[in-house]
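With one protein chain removed, the remaining protein chains of the complex are shown where they sit.
Order of writing sets the labels: A, B and C. Residues in every chain begin at 1.
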Amino acid sequence: MTYKIAILGASGYTGAELVRLIASHPSIEIAALSGNSKAGQSMAQVFPHLRHLDLPTLTTIEDVDFAGIDLAFCALPHKTSQEVIAKLPRDLKIVDLSADFRLRDPQAYKTWYGNDHAAPELQEEAVYGLTEFYRDEIAKARLVAGTGCNAATGQFALRPLISAGVINLDEIIMDLKCAVSGAGRSLKENLLHAELSEGAHAYAVGGTHRHLGEFDQEFSALAGRPVQVQFTPHLIPANRGILATTYVKGDPKAIHKALEIRYVNETFIEVLPMNEHPSIRHVRGSNFCHIGVVADRRDGHAIVIAALDNLTKGSSGQALQNANLMLGLPETEGLMMAPLFP
Amino acid sequence: MTYKIAILGASGYTGAELVRLIASHPSIEIAALSGNSKAGQSMAQVFPHLRHLDLPTLTTIEDVDFAGIDLAFCALPHKTSQEVIAKLPRDLKIVDLSADFRLRDPQAYKTWYGNDHAAPELQEEAVYGLTEFYRDEIAKARLVAGTGCNAATGQFALRPLISAGVINLDEIIMDLKCAVSGAGRSLKENLLHAELSEGAHAYAVGGTHRHLGEFDQEFSALAGRPVQVQFTPHLIPANRGILATTYVKGDPKAIHKALEIRYVNETFIEVLPMNEHPSIRHVRGSNFCHIGVVADRRDGHAIVIAALDNLTKGSSGQALQNANLMLGLPETEGLMMAPLFP
Amino acid sequence: MTYKIAILGASGYTGAELVRLIASHPSIEIAALSGNSKAGQSMAQVFPHLRHLDLPTLTTIEDVDFAGIDLAFCALPHKTSQEVIAKLPRDLKIVDLSADFRLRDPQAYKTWYGNDHAAPELQEEAVYGLTEFYRDEIAKARLVAGTGCNAATGQFALRPLISAGVINLDEIIMDLKCAVSGAGRSLKENLLHAELSEGAHAYAVGGTHRHLGEFDQEFSALAGRPVQVQFTPHLIPANRGILATTYVKGDPKAIHKALEIRYVNETFIEVLPMNEHPSIRHVRGSNFCHIGVVADRRDGHAIVIAALDNLTKGSSGQALQNANLMLGLPETEGLMMAPLFP
Partner (left out) sequence: MTYKIAILGASGYTGAELVRLIASHPSIEIAALSGNSKAGQSMAQVFPHLRHLDLPTLTTIEDVDFAGIDLAFCALPHKTSQEVIAKLPRDLKIVDLSADFRLRDPQAYKTWYGNDHAAPELQEEAVYGLTEFYRDEIAKARLVAGTGCNAATGQFALRPLISAGVINLDEIIMDLKCAVSGAGRSLKENLLHAELSEGAHAYAVGGTHRHLGEFDQEFSALAGRPVQVQFTPHLIPANRGILATTYVKGDPKAIHKALEIRYVNETFIEVLPMNEHPSIRHVRGSNFCHIGVVADRRDGHAIVIAALDNLTKGSSGQALQNANLMLGLPETEGLMMAPLFP
């Protein structure tokens, strides 16, 4: 059986990545594509790399016919997403890739995003989309909130350690190196090739990045007490990939063991042998996340490093993985492609 | 039915690319991998991006058991390839990715490669592997010679024009821009990141590049008279992709028409609308070749531009396409993945 | 003696490059900087790499006090430049970096730029700023028009060949590879890092690039008859540099000789030994232009390749070289820094 899906916001990078992935998916078919600013154009015009595919023309959201659509992916900007989803049919399954439904607490949402939520009842309904940790809820959910790409990377490295009680919860530092596609196709000076190439700089330094809201929510729930990590993302001159270097206090072997045990049956999470560590170039274009643990020279300190592709495992791949679950398909279907290297 | 294949020389970029492609192929299974300098290592050690796959350990060629192998890909260095293939079982189907069997004429081979051919009878047997133009011969062949990646790109742009008689055969200039993976994983100063990034330079200028041997052979055969093009490759700071800008004399519309007619039924060759032209970023990681034609301001001059991924359509993707034909499988099987962008 | 200069339009890349160069100049002092959209900001805010310098705050053009200013550099957008310069004091020396005064013929200007010139009398007054070929006129000029960066590169390769009569004037093809800073700091999708990195594509194909207006004007004047070259620029994933590969018909040795003779006394133009050719990475950040000649395998064909830094020798370095002449300073003052490699 083939399911029909719509992609709302198909003219951005995560939308295009969904099309790339679904084009090879044996049980899912793209029935509608919206992109308000490019409505009327073909995907080949907006994304020439997809020109070999037979795809619906981009329309406005209003012109999408949701009858017969089994599931919609919303790859819309923050804030827009909650407004659009509030108006969609109530029986439509939805995977949202925006930040709008990641935080469960309306107050936390307001703190991090600066405005009241426009659809609090949907906020309550939404399931947090970190597949490996919310699998059962996602399978039953109508509305799933894709995680932040940085938030996913950091959680893959740290959740098993918090659950296993093997690290000091008050001394966690995450230093992330993020490729530029995470910033989307937005026209900003510091995303220009001439500025970014040969550049590298931190951003949202000091605890102001919105993905911290997700870390606070998830790590605190897991620990049963407030946990606040220190988190500094850096932009590096690469297109895809997030490398999360996390500094924790605990026994390195116990840490490695906790990760191995937790992920032994997870198809997409690869825990490297002790003292090996990953590179973003080895996960590019794939749904895999590589995690390594290295012992520091000082006893009781460890470095845990996780790498994934922000557009795939960090966003559109995760979304498809969740959609598979919601549609009753094998979770890994359409997602087993190997990384592209070099 | 599943066919078993071996990859000889799996520790280079084209070998790894074959593994990447075949890992998603429904009817082909990797039964053996050789890599003399890395024998005894796992592919995960040599290419960590493939660590999620269950692959045979690398062995020496001598240790490969060819019983039960349906087809071998040879991704070995030039000269080594002819020596190795000469010793392989005579009933083994072989797709060779080296330059050793591309030229049919022993004298031409010696001229371009500097040595006598070690296996002239195999040279005679080999079929030139430009799938779209040698499809029937390839399907029946035992030994197929993969084309040069530059040679493939230039031929996709020019063969239909020569066949259709719409361009001046004595005034063809090809200016190629080649990404660095075409040079393989060899340790040379000018392939270092610090040298190539922010660099761009021509190489093999003046008609000394060995792929010219292929152009001379193929274009002359096609035209029924000697054809010598001018060909200048340039190294650019990118990892994958070849952009061939060809300058020809003829009627631009007739040229565009000739390409459209020739490729209308070819799955992997996309002829863009008149006056549009391609970019390597839109074919990366895929088996597609995009071709565009633009009319020059001066009557009777046209620019024909072709773009493909040197490791995929220019090498390992072509090899798999040929293997599909040789094994009686659908030609496009395992090759329909969309390009990776951005 | 120290001369005081103003830079109008200091918030773009060519403006910043002028500041970088003049900061080390022993006889020139920056007295005023304008940047209408960033007026009121310090240069350190707009260009943090200049934060160590003691520079005037950015103002609007209206707020620049031209009393005591010896020379103004105009690094303003096309069209704006002619309007602004028309209102500047008539005794102020001006080096314009825009395209507004490059073409001498009002009709040619209209053809290439689409509008009537707003200051035709200044257009007539302006001297074309290719220093090595208009040195005497520039020294006496009040208004000098900086050349296009592509136009400079192509002319350095070809002018001596046209003058010496050693090439066929009807068969000249220029294939240029241009780094992205040539497009300025403008916010366009195809200038984003995620789009350009791993990309390479032609633009303005078919003879529509405005720098062709300069080639037509200059080469025809030189030859005493109409000369129309074929010219295709390509964007490559690098920040600085233009590599011009020109295909010409003539005797390679005569061509090399013509270049050597013409440039033997030129400080900034390096003619490489016969059959060597340049790379953009070896001129980056400098005012040097490297030129090489290679004989093609077919008699009577040669490839002439020129490389320079589009922001330095192609634009702001050229502008400073011209300003030196106009102020009676040594032509090379402040311009002898070596390229930055790697």
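By definition in this document, a residue touches a chain if its C-beta (ideal position, glycine included) is under 8 Å from a C-beta of that chain, and two chains touch if they have at least 3 such contacts.
Every value quoted in this text rests on a predicted model; they were computed, and no experiment measured them.
The hidden chain makes contact, of the residues C:Leu50, C:Leu92 or C:Leu327, with C:Leu50. The residue from A:Asp105, A:Asp175 or A:Glu333 that touches the chain not shown here is A:Asp175.
Within the set C:Arg20, C:Lys249 or C:His301, the residue that contacts the chain not displayed is C:Arg20.
Of the listed positions C:Thr59, C:Ser98 or C:Ser181, the one in contact with the omitted chain in the full complex is C:Ser181.
Across the interface with the omitted chain, chain C contributes residues 13, 16, 19-20, 23-24, 47-53, 181, 197-198, 239-240, 267, 270, 278-279, 281-286, 288, 290, 336-342.
Annotation for chain B: contacts to the undisplayed chain at residues 13, 180-181, 185, 187-189, 191-198, 237-239. Against the chain not displayed here, chain A makes contact via residues 171, 173, 175, 177, 179, 194-202, 205-208, 212, 228, 230, 232, 234, 236-241, 243, 245, 247, 275, 277-281, 284, 294-298, 301, 303, 305, 307, 342.
Here is the rule we go by: only the chains that are shown with their structure count from here on.
On a Cα centroid basis, the chain most remote from chain C in this structure is A.
Look at the contact of chain A with chain B and you find the same residues on each copy: over half of the numbers used there are shared. Centre-to-centre separation of chain B and chain C, using mean CA positions: 39 Å. Centre to centre, using the average C-alpha position, chain A and chain B are separated by 36 Å. Residue positions of chain A touching 2 or more other chains: 13, 181, 197-198, 239.
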